[in-house]
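Quick notes on the structure that follows.
Omission of a single protein chain aside, the complex is shown with its protein chains in their original locations.
== chain A ==
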Amino acid sequence: MSETALHQAVTGGQDKEYLSFVLGDEHYALDITTVKEIRGYEQVTKIANAPAFIKGVINLRGDIVPIVDLRIKFNVGEATYNDFTIVIMLNIQERIVGIVVDGVSDVIRLSEEQVLPPPEFGVAFDSRYLHGLADVDENMVILVNIESLITSEELGLVAPESVKDDA
């Protein structure tokens, strides 16, 4: 979080930078300070008894890192894997997690005013993981609250007790 604070200090305003990415036909974005690196999809080692959206683990320079396919989790697009499939490595609460997306598009800068609240009902997307919506170049960008998504019990990436420890 200090990086965000630093960033705000540097840019002198409420602007925050987001990394936007594509899942199926939809545009998503997440807080860029959580991004560690972006890399191509590589073969994973499957883990037993894990939900379908957890593809498995990979070796990230000696760290064993889980890979989550957000397309399966959000049920958008088709979960295909080819040379163009992208993995965004995130660093959240000292943990590294990779998320599979169809493509990474841009770094966008948004002020708090540009972030609009989602409709109050009629949307199945869990509002806990939704930071807001924004309009960028006539496209609606869904701002994901990636930290609460990754640490959520629903995703099962983090054992419940260690979440408490971190908090």
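Basically, a contact is a pair of C-beta atoms (placed from the backbone, for glycine too) under 8 Å apart; a residue touches a chain by one contact, two chains touch by 3 or more; residues count from 1.
One rule holds in what follows: contacts and distances are computed from a predicted model.
Student: Absent chain per UniProt: "Sigma-70 family RNA polymerase sigma factor", "Branched-chain amino acid ABC transporter permease", "Chemotaxis protein CheA" or "Type 1 periplasmic binding fold superfamily protein"?
Tutor: UniProt lists the chain left out of the view as "Chemotaxis protein CheA".
Student: Specify the residue from the set A:Val22, A:Val57 or A:Leu130 that touches the hidden chain.
Tutor: Checking the options A:Val22, A:Val57 or A:Leu130, the one contacting the hidden chain is A:Val57.
Student: Spell out, residue by residue, where the missing chain touches chain A.
Tutor: Against the left-out chain, chain A lists 43-50, 56-59, 62-66, 95-97, 156-159, 161-162.
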